[in-house]
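For this depiction, one protein chain was excluded, whereas all remaining protein chains were kept in their positions.
Our next item is chain A:
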Amino acid sequence: MRAPIGLRISTRRKALSISQAALARAVGVSPSYLNLIEGNKRQVGGTLLQRIAAELGIERDELTGEAEHRLMHELIEAFADPVLADRGMRPEDARHLVATSPGIAAVIAQLYRAYTTAMSSSDAYADRLRADPLLSQLLHQVLSGITAIRSGAEILDSVPDLSSEEQTRFLASISREALGLTAVARNLIGQFDQTSSRSRFASARQEVDDMIFAAQNHFPELEGAAATQRRRIDADGPFDEATMVHLLSRHHAVTIQRSAEPRGGKAFGYEPSSRTLWFRNTVPQSTRQFQMARLIAELNCADVLDDVPGMRRLASPMARQGARRYLATYIAGAILFPYESFLADAVALRYDVDALSERYNASFEQIAHRLVTLRRSGEAGLPFGFLRADPAGRLSKHFPLPGLLLPTSGHACPLWAIYSAFRTSGQIVRQVARFSDGSRFLFVAKAVSRASSGFTDVALPHSVLLITDILHADETVYGDGLNLSDSRLDVPVGPTCRLCTRTDCASRQEEPWSPGGESIPPTLVEV
């Protein structure tokens, strides 16, 4: 779904008391065309948008407003939730609210997020209570303990002429039961702590996502730190695995170990106590290189990680830990694929991810991830969105594309190439996806799996999706051979079934949300 540029333009124009005709004249279009733009019936970009922004005295970014776009999406999700569905708020209401009262919209979004966190927390508790035999047993023990104590205390309190032997006996019984209850209570509390940590995990992840989004997934400080590390490595020898092994050994006494031993289901890991970085033999060189670079980042750049803007805003230790892990990975990518040369190669190879993989001895996902981060102002690559899915369809690691919001959790539209890629594992799948507001994107996906270490080791693939606006498709190798201007070949998709307005889709998996039982409002652009 597109950002409400039109509404923002008209709001700003009216605030400045400029007529539609006057603005149209000033930017060199007809008033009726400007009217279509303000009604979100025509997209506007490029120099025209620049002129309009200039006439309205604001920055172009304020009109495209990516942060507001995300906010709008959050509101639409909130309005679709059963808790608010009977209010009858529609996507247009969300757009309007974000464009005219962004502060209130942000408050609503924040409240909704707090609500969903609380709901999933209580859902987790309820599930736990219902299904957990251990918890049930503990509760039984609590009740028994309390029964015994109450019964005994009542005796001490109300039975006349108790012998001292009897008194002692019941006092001892109460003591014993109280001690037993203490142990049970501790156990119970421990069980509940485990349950609440599940929801804390979800909100910690969201915090980290917010931080990454706010930075547009580009961290100049980390690029600088990575460049420094890269220079050191280059000074020591040709940039390859052997040089990094040597550096790690010399400066940090880290040894590298490769083995065929199964180590708890993991393919690689770092043991700080023995300073050993170990890899299963099935792990490819691209992974080893990446993990070495990451370890170098973690060991040498710890202070830089903490100085990244947004780190301090993270509330929980879990979020900070998750952020540090991600940022170390970011530095690793920047070390292995230095910004300027990688960008030059990407442009020269027309963003052919497999070709870049070969040139840099890297995995598809590593290259795709780096492409997303090429957002240095004035020296940026093509804007890409990124999504990853497991074979069950669950999404992880999403980096939104300016202009298109991706589902943050759960599942995406089943028609997306990210899923069809599983059916042709190892091969690139591409599609031109068309949303119901007319926006079109090039989707490029590939399912990859690690090497299996034996017959019983099921190496499940995961799928990586790169997305770019159709406007840029011809700058990529993936646009070749596609008739990008023929929209008959587009695949009509939505964001996810629940929020999708396509009523005639044969692949629909979930009922669309419709406010108050009304039918979905018609799409803005004829599909």
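FYI, contacts are C-beta pairs under 8 Å (C-beta built on N, C-alpha and C of every residue); 3 or more make two chains touch, one makes a residue touch a chain; residues count from 1.
Basically, contacts and distances are computed from a predicted model.
Per its UniProt record, the hidden chain corresponds to "Response regulator" from the list "Response regulator", "ABC transporter ATP-binding protein", "Spore germination protein" or "NADH-quinone oxidoreductase subunit H".
Only one residue in the set A:Leu143, A:Ala214 or A:Ala302 touches the chain that does not appear here, and it is A:Leu143. When you scan A:Ile18, A:Ala85 or A:Ile155 for touch with the missing chain, the hit is A:Ile155. In the complete complex, the hidden chain is touched by one of A:Lys41, A:Arg169, A:His218 or A:His472, namely A:Arg169. The missing chain lies against chain A, touching residues 140, 143-144, 146-152, 154-155, 158-159, 166, 169-170, 173, 176-177.
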